[in-house]
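Written below as C-alpha cells is the structure these notes are about.
With one protein chain removed, the remaining protein chains of the complex are shown where they sit.
== chain A ==
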Amino acid sequence: MSLLKLTGALLALALLGGCAAPKTIDYTAYKQARPKSILVLPPINESPEVQASYSMVSQVTYPLAEAGYYVLPIALVDETFRQNGLTTANDIQGVPPAKLHDIFGADAALYITVSEYGTQYMLISSNTAVTASAKLVDLRTGTTLWTGSARASSEEGNNNNGGGLVGMLITAAVKQVINSSTDAAHPIAGITSARLLSAGQRTGLLYGPRNPKYGTD
C-alpha cells in the first residue's frame, strides 16, 4: 500500500514537474498584482524597417491570450490613441500608467521595443531576424512586473536549440497561425513574439486567469 502511495506521489510530481520549468527571476510583484488584462502599447521601433512595429504588434495577441490573459483589441487601441492625438510609439509609451488605466481599464500594459527587424543579405545566404524586448507594467501602481527579450532568425533552420521542446511546439503553433506573407520578416516576428510572450517558460510570463494552469507556476 505504501508503495502504491509512493508511486502515486511520484506520478503526480512527475506530471506536475515534467514540464514546469524552474523559475529564475523574481516574480513576487507579478504574483501579488495578478493581472487579468493586458493593454499592448504600440512598440517602439529601433530598426530601419517602417513596418516592424505593426508587424510585431499584430502578432502578440496569440501568445498572451493563450497564456490566459484578456488582450485589448490591438488595432482599436491604436485608433483610440490616434483620436487623442498620440501617433508615435514614443509618445504613447510615455503616457502615465494611471491615465492608461482610466481609459482602457486594463490591469497591466506591455511596453515592447523592436530592436532588430529585417533581412541581411550576405554573399551566399541571407538571414532574416527579429529581436524584441518587453516590459509588463502594473497600471495601478506603475510597478514593473516582468521583463524579457527574445530573438528568432531564419538561420536557425531545423536545429531548434533555443527553446527545447516548448520552443518547438511554439514554433509549430505559430507557423500554423501565420498566413502567407510577402514580408519575410513577418513570420519570424511571429516566432519572436511567441518566444517572448508565451507562458510556461523558465523566465517567461506567468499563466493568466483564463488558462487552466493559472496559479501553478
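Following the convention adopted for this analysis, a contact is a pair of C-beta atoms (placed from the backbone, for glycine too) under 8 Å apart; a residue touches a chain by one contact, two chains touch by 3 or more; residues count from 1.
As a working rule, contacts and distances are computed from a predicted model.
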**Message:** Leaving aside the chains you can see, what is the UniProt protein name of the one that's missing? Options: "ATP-binding cassette domain-containing protein", "Lipoprotein", "3-phenylpropionate/cinnamic acid dioxygenase subunit alpha" or "Xylose transport system permease protein XylH".
**Reply:** "Lipoprotein"
**Request:** Could you tell me which of A:30, A:62, A:111 or A:146 touches the chain that is not displayed?
**Result:** A:62
**Item:** Residues from chain A at the interface with the omitted partner, ascending
**Value:** 3, 6-7, 10-11, 13-19, 36-37, 51, 54-55, 57-59, 61-62, 65-66, 68-76, 78-80, 82-83, 103-106, 165, 169, 173, 177-179, 186, 190, 210-211
